[in-house]
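Every protein chain but one is kept in place in this view of the complex.
By letter and in written order, the chains are A and B; residue numbering begins at 1 in each of them.
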Amino acid sequence: MIEAVGLTKRYGDKTAVHNLSFQVRPGAVTGFLGPNGSGKSTTMRMILGLDNPTSGRVTIGGYPYRKLPNAPRHVGALLDAKAVHGGRAARNHLLSLAQLSGIPARRVDEVLGVVGLQDVAGKRSKGFSLGMGQRLGIAAALLGDPQVLLFDEPVNGLDPEGILWVRNLMKSLAAEGRTVFVSSHLMSEMALTADHLIVIGRGQLLADMSVKDFISANSADFARVRTPDTEPQQREKLTAALTDAGGHVLPEQDGALRVTGLPLPRISEIAHDTDVRLWELSPHQASLEEAYMRMTQGAVDYRSTIDQKAGLMQPLPPGVQPPMPVPGQGQPDWYAPPPPQQGGQAFTTPGQQQAGPYAAPAAPPAGQQPNPYAQPAPQDRAPAAADVPASPAATQSEDAR
Amino acid sequence: MIELEGLTKRYGEKLAVNNLTFTVRPGLITGFLGPNGAGKSTTMRMVLGLDHPTRGDVRIDGRHYDRLKDPLKYVGALLDAKAVHGGRTALNHLLCLAQSNGIARSRVHEVLDTVGLTSVARKKTKGFSLGMGQRLGIAAALLGDPRILMFDEPVNGLDPEGIHWIRTLMKSLAAQGRTVFVSSHLMSEMALTADHLVVIGQGRLLADTSMAEFIRQNARSYVRIRTPQREQLLDVLHEAGVTVVESGSGALEVDGDKAELIGELAARHRIVLHELSTQQASLEEAFMQLTAQVVEYHAHTDTLVDTWSRQVPRREWGADWKKGS
Partner (left out) sequence: MAATQVIRSEWTKIRSVASTVWTLSLALVVTVALGMLISALTRSEFDRMGPAAQVSLDPTYTSFAGMSLGQLAVIVFGVLVVSNEYSTGMIRTSLAAVPQRGAFMFGKIAVAAALALVVGMVTSFLSFFLGQAMLGPHRAWIGDPGVLRAVIGGGLYMTLIAMFSMGVAAMLRSPMLSLGILMPFFFLISNILGNVSATKKIGRFLPDQAGSKIMQVLPRAGDDTPYGPWGGLGIMALWVVAALIGGYVLLKRRDA
């Protein structure tokens, strides 16, 4: 159990972390999210006693890290995989850590086996790939068989197999009753791994709740409805009927309808009453990413803008759909300009109303609700990811649905 | 358009890339997948003429890379975000690239703005975070406003805002009719980004299909149905010869992509459906299925996962020395 109470860290004028209070409980994977510069790393460093809080405190099992008797046996951390002496062999690196806290050498070979580095144990770590370095860092974290584990961006540099492995590792560590605290920028990965979320922005706590609650609290569920492709009049009929019944209907790119404000059985009844056949009627929840983006808007440091290409193209009047590209070899202006900006409001800070950099360019033009993520694919696939029976995530799939 | 024909690269005994033939088409985002060591980076380097193929050919719009005049105007690539001189400012880094291809200085400022680095343009790049370095690399790729873009692990080090931005950027580039070729290890990210997939393993081509087709071929998908007229629907489906499984939560499941058929059957028999949704397998699963046989360290990694799962009940890990402490 990690507990922060009124945790604050100031660097000169800048408050990196402001009055953070949260608990990370055992038996669950807790995700730690926030934009770059939001204070995640500072918080992790304070948990590990590397930085001193300006005020407040953070404890592990009731003790500040530095007062923990033999801390490596209680807490394992992967902060920066590159924080290894490159000239030292992987095994010697772990051995020196083990000796510091009285862990037998046998355990070093155990963890090397667990992370799959036994074959390169004698090699110097400077020849390691990012993924191998990451595995070595994970080995170091597991060394003392600790009850509390902290991972900062653990899948960085790993290949798909490695990512799957880390995900399963963290889940099994939590299933054993350990406290697992993971920071990551990969929302889709977090959605598959974490049970609980702590979200910070500009050093302040934005959310502390389960993944499921977080998504429902920060986004709207909707239903996807598809009528026979062959009969467009059915679609219009249904759209009218659903709107009359108080639903909100948006067309999607593939011809389906996105319906909000009506429960699935009600949509079904309406379709039945109006004699419209359904080819699809599926419940959808927004992705974790969408929910996260809504919550952290405005708490971002480096902001991209749309590529204006001034002088390289002729601008179209606002509201005009970008035409299909007309290839004209060698001409720098042969392509269509970026679409008119819309839907970007969610990300522009108050004083800075320039571009709509995040407007999904493939989304239908103006007149739509300003949802920059209004693309069918994400919502389609993110929940489905946890849905396949063979998947280790199968136990979670009901939640994801 | 990028065309590979029988592309082969041998390092000593080892075939890094083995007789690859495929075409990366414009107007789409083509994902380039493969386990570590599959030859993805080598292939991308050969496209850019950085590595010489042992055999075979790779052409950009019909021409070899080194025959292109001002190649940055044809192909923009992000291969390794750290491939910059740390002592040079972001502005100068882009400026020297722009000048080498006769690109106007104003374009440098434009791309810096596009990637959101204007405020640090005059800072030396060695102070950049991984995410900022990545943005600089993307700026360099966009510099010549090229019709072909290649990105190797573009989201590496970016925060969620940055990840969302680069995904949107790639989609808009493809929507403008450009060729976008992107490699990544993040299957869940790829699933959101790519339209088409090229998968290689141990240097050989394993798949070159659309995303939907790839998932359909390599993993199970099924239709989930909920209805208040359960018995009636079961009868109707049985008559039509459709196999139905009952799932735990009271829903029915039908293997394959039969949502339309079921919808028609239900309408014909006036059965009310409360849910009719196709559940697709994840890209990750499909990928794992396909590459299972060819992952270089597969056996090795597998035992590693196995060791772990076998050891899950092993609370006694280090129990002996724990007692002693």
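The criterion applied here is as follows: a residue touches a chain if its C-beta (ideal position, glycine included) is under 8 Å from a C-beta of that chain, and two chains touch if they have at least 3 such contacts.
Being a predicted model, the structure only gives us computed values, none of them experimental.
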item: Visible contact partners (per top-of-document touch definition) of the missing chain; value: B
item: Residue in contact with the excluded chain [from B:K14, B:R55 or B:K69]; value: B:K69
item: Contacting the left-out chain in the complete assembly, out of B:A83, B:A104, B:V245 or B:A292; value: B:A83
item: Absent-chain interface as seen on chain B, which is shown; value: 45, 48-52, 65-66, 68-72, 75, 77, 79-80, 82-89, 92-93, 95-102, 140
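Going forward, only the chains that are shown with their structure count from here on.
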item: Inter-chain centre distance, chain A versus chain B - centres from mean C-alpha coordinates, in Å; value: 17
item: Chain A-touching residues of chain B, taken from the complex the two chains share; value: 27, 33, 35-36, 73, 104, 106-107, 110-111, 113-117, 129, 131-132, 135, 142, 145, 147, 155-165, 168-169, 171-172, 175-178, 185-189, 191-192, 219-220, 224, 226, 228, 249, 259-260, 263-264, 266-267, 270, 272-285, 287-288, 291, 295, 297-298, 300-301, 304-305, 307-309, 311-312, 315, 317-318, 321-322, 325
item: Chain B-facing residues of chain A, complex; value: 33, 35-36, 70, 73, 102-104, 107, 110, 113-116, 119, 129, 131, 145, 155-165, 168-169, 172, 175-176, 185-189, 191-192, 224, 228, 264-265, 268-269, 272, 277-283, 289, 292-293, 296, 300, 302-312, 322, 324-325, 327, 332, 335-336, 338-339, 347, 357-362, 372, 377-378, 380-382, 384-391, 398
